[in-house]
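Of the protein chains in this complex, one is absent; all others appear in place.
Order of writing sets the chain letters: A, B and C. Residues in each chain are counted from 1.
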Amino acid sequence: MVVVVEKNATKQELENIIEALHKHGFDVHRSTGVNQTVLGAIGVQPDFDTNTIRVLPGVAEVHRITEQYKLASRSFKRDNTVIRVGKNVIFGDEEVVVIAGPCSVESEDQMFTLAESLSALGAVMMRGGAFKPRTSPYSFQGLGEKGLRIMRNACDAFGLKMVTEIMDVSQIETIMQYTDVLQIGARNMQNYTLLREVGRIDKPVLLKRGLSATTEELLMSAEYILSGGNEGVILWERGIRTFEKSTRNTMDLSAIPVIHQKSHLPIIADPSHAVGIRDKVIPMARAAVAAGADGIMVEVHPDPDNAMSDGGQSLFPEQFKQLMQEIKIIIHAIGRKLSGPVKKKGIHSIEN
Amino acid sequence: MVVVVEKNATKQELENIIEALHKHGFDVHRSTGVNQTVLGAIGVQPDFDTNTIRVLPGVAEVHRITEQYKLASRSFKRDNTVIRVGKNVIFGDEEVVVIAGPCSVESEDQMFTLAESLSALGAVMMRGGAFKPRTSPYSFQGLGEKGLRIMRNACDAFGLKMVTEIMDVSQIETIMQYTDVLQIGARNMQNYTLLREVGRIDKPVLLKRGLSATTEELLMSAEYILSGGNEGVILWERGIRTFEKSTRNTMDLSAIPVIHQKSHLPIIADPSHAVGIRDKVIPMARAAVAAGADGIMVEVHPDPDNAMSDGGQSLFPEQFKQLMQEIKIIIHAIGRKLSGPVKKKGIHSIEN
Amino acid sequence: MVVVVEKNATKQELENIIEALHKHGFDVHRSTGVNQTVLGAIGVQPDFDTNTIRVLPGVAEVHRITEQYKLASRSFKRDNTVIRVGKNVIFGDEEVVVIAGPCSVESEDQMFTLAESLSALGAVMMRGGAFKPRTSPYSFQGLGEKGLRIMRNACDAFGLKMVTEIMDVSQIETIMQYTDVLQIGARNMQNYTLLREVGRIDKPVLLKRGLSATTEELLMSAEYILSGGNEGVILWERGIRTFEKSTRNTMDLSAIPVIHQKSHLPIIADPSHAVGIRDKVIPMARAAVAAGADGIMVEVHPDPDNAMSDGGQSLFPEQFKQLMQEIKIIIHAIGRKLSGPVKKKGIHSIEN
Partner (left out) sequence: MVVVVEKNATKQELENIIEALHKHGFDVHRSTGVNQTVLGAIGVQPDFDTNTIRVLPGVAEVHRITEQYKLASRSFKRDNTVIRVGKNVIFGDEEVVVIAGPCSVESEDQMFTLAESLSALGAVMMRGGAFKPRTSPYSFQGLGEKGLRIMRNACDAFGLKMVTEIMDVSQIETIMQYTDVLQIGARNMQNYTLLREVGRIDKPVLLKRGLSATTEELLMSAEYILSGGNEGVILWERGIRTFEKSTRNTMDLSAIPVIHQKSHLPIIADPSHAVGIRDKVIPMARAAVAAGADGIMVEVHPDPDNAMSDGGQSLFPEQFKQLMQEIKIIIHAIGRKLSGPVKKKGIHSIEN
């Protein structure tokens, strides 16, 4: 913590500030210049409330200088965390993982039809919600456990891994019986009770960035999970709220190199939720891969016009086919490969 | 829903749009002008995903025209909802309620000392957290049930009502044994599982506006609680995230007249969380009362410099005394009265 | 400037950082703790680009610690700047100034009718635009010099001072012949060429906060004017862009105590532009006065339904009368007085 002292502070005020810092356990180093005095307060208190010092008479400014997260930081662990789900799904290495599926699980027919085409086109993991967080209490809230069962069967039938959302601690036991990966939604990014609980399980967690969360806050939430012992955290950029109204949110692609610098955790990008309308999904998926994303998550539905939720941003299966073709070219161009069974890699798959 | 058709849309595209609207159960009214065609789609589907129509060829824009909330709206219920907690605490009528207390319950000594002075100075309800949502997993997380017990005793000893935060469905049973009013924090404003559960209980709920939630979203979250049968919802403005860095958040005081127009529910204002630093709390408390707030919540601590959390924004007891004097003058000036035992009202109390 | 060194930085990297700081003219003080090293770089370079250091290998973070403005700061000048316009208009002292008028000057009839009623109700300065910055090139752009002449005559006829907007350096000479105070609009807050020019004139300037400018940026723009020699700068809070859609902008009332702490310059509040719709103007005017504003600016029109611009946020004259009654009570309650001729002050005027 750095404390900037006011130009006109009295000697007594300065002494009181130093005493307060000592009382809170900090070592204090003083830098005195012609115009100002700066105090370096050295100590290991990641969550110290800097306002405690900021309000003291004579204090001009206080800056926190320690990252609040430890286990999630690149300085704690230099090498990328590589997370494997089965043989073919690898996050955090040279692979780029494609996850696709509907917003909500609606029926057996929907899920099997879709799983078949997604698998054929190169997706390796399926998404789909059985418990849905909806803004309105009067909306479709998901099929619950029945939905989980349908999805598990569809995934198994076509060799796909499964990821689905958990909304509350009470759902853990049920969901754990079905899924390969748990997802924490944007509105729960700071539901600390939930983060703590998934920190105790042994399945990977996809942690979605909150609607107007910073990358620092996303890493702090990852820290909750990591500190419980679960090292399988995959971060998930899905757009942030801005004043731009042409898209549902604004995709923050610079978060990808930023996270890669600050943390060893993998990060995927979700153009469907970021732009919210299907005709912008493909260019943004290309851009996300070009920026270095470790995976892409997109919403696809066999019949988007009749989807029970998020139909407007869901791709038609033929659009997903085009997306796969276009991102494969970019994946190859930047020297990475598509995550999946060994044969389906690189530029050769473009012709397929 | 209103659908604006593109200027260059073909006749076929227009027909397809109308057919899609019919299929989703809407009555369609067509307005054709020289330059454009507008379709009015009339029907009662508060959560219809407008993007389903927006992506159709020939559609220029889609506007939702129905409020998504019903029970929370002024058009559903013309008269103010008045919520009483005991005899002396009245939200939603001419009274202005003052709630005060520390961020966290820390000790018996702290709570009894504080309860005594708050009560003497005119507060009628005490706040204080026993379960704390903290950004860092390494921070003080609250005293848990022990904290609830201390707080209940302190409140009872000095005739104060009690409000405390619930973070997760699993805490309901415990907290319900102690508190008069439950509070839902900013990070849980869209924790729908929790909202649903508190909708089934019979104690009032203070619902805090999320960090970058709109007033519409706040009312949608209130709708979840109301739709469960709990009519005792008190809204809580506490500042929103903006680019201004001099204050922790930006207090949105226009939310007060906005909510009063849109909804029948009472709304209180929390200058402590809004500005985040104690020396701006008093002027903002005055302003909130002048704008029409039904109550004020402020953080007060017997020894802010040693508080375990939020010390920087907590008032010293003597500052709280000054705040009470200043807001009483404003309360009287705008023709309202301080919520509390009958004698302590209006301008005469300034001299007390 | 404070430079936080990475935990894993090499000795060579540390030396390079220190050398770079020396080369840019800084004195360097080193604080070495168990976990990290912090460098205090002391020097007087308000506009040094901190990214120059931030990109060096081994640097974790860089914090600027000097305010970038000087002349505008409270530490440069302890006492409030008091700006007088004639005998009766005083900004920055115990008075609260009421400025009112239409968005645009439209006709002689409009301005004389309005000036008469505003003056009778207690306004002391009239606003009105002759050169209008409009989002669309096809909109009404103002009456130009003819508008200035009409407005000057209307103000003179009823003893009001005049304030009007300047959009470009080329208009200075013309506008200076007519107005008492110049106003710089939100979109020109960082038009440095214009700021520099009005810094050389000898009339007060009302400087409007930009649509998403911080208070620091507002003070930096004031610095441009002050550094040219013009000390008559009045700051103007008018709402900032946020995600809340019920109001045109979000009024940032905490900017008032913030500016009063950081700077010696007066600040007025403009509820009309902040909320954008007339029925929220009165409560927000009350709140602004309660928060400590040195003045209130509101839009009033004799016939808002037929105004050529901003009709929706303009008050009817009878609403302005009500506003004056309500704010006078608050002005008195907080111990200030209405700016104006000696007799019209304090609570006694409520009965008038």
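The criterion applied here is as follows: a residue touches a chain if its C-beta (ideal position, glycine included) is under 8 Å from a C-beta of that chain, and two chains touch if they have at least 3 such contacts.
Here the structure is a predicted model, which is why all the values come from computation and not from measurement.
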Among A:H29, A:K280, A:H301 or A:R336, the residue in touch with the chain that has been omitted = A:K280
Among B:V4, B:V82 or B:I172, residue touching the chain not depicted = B:V4
Key: Residue numbers in chain C that touch the chain omitted from display   = 20, 46-47, 49-55, 68-69, 133-139, 167-170, 187-188, 190-194, 196, 211-212, 217, 220, 223-224, 227-228, 241, 276-279, 304-305, 307, 309-313
Query = Can you name the residues of chain B that touch the chain not displayed here?
reply = 2, 4, 6-8, 27, 29-36, 38, 40, 42-44, 60-61, 63, 65-66, 75, 212, 241, 243
Ask   = Please identify, in ascending order, the residues of chain A that touch the omitted chain?
value = 212, 214-216, 240, 242-247, 250-258, 261-262, 274-275, 279-280, 283-284, 286-292, 326, 329-330, 332-334
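As a convention for this text, only the chains that are shown with their structure count from here on.
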Request  = Name the most central chain, where centre means the mean of Cα atoms.
outcome  = B
Query = Distance-wise, how many Å sit between the C-alpha centres of chain B and chain C, to the nearest whole number?
reply = 30
Key: Centroid distance [mean C-alpha coordinates] between chain B and chain A, Å   = 28
Query = How big is the gap, in whole Å, between where the Cα atoms of chain A centre and where those of chain C centre?
reply = 40
Query = Considering chain A alone, which of its residues make contact with at least two other chains?
reply = 241
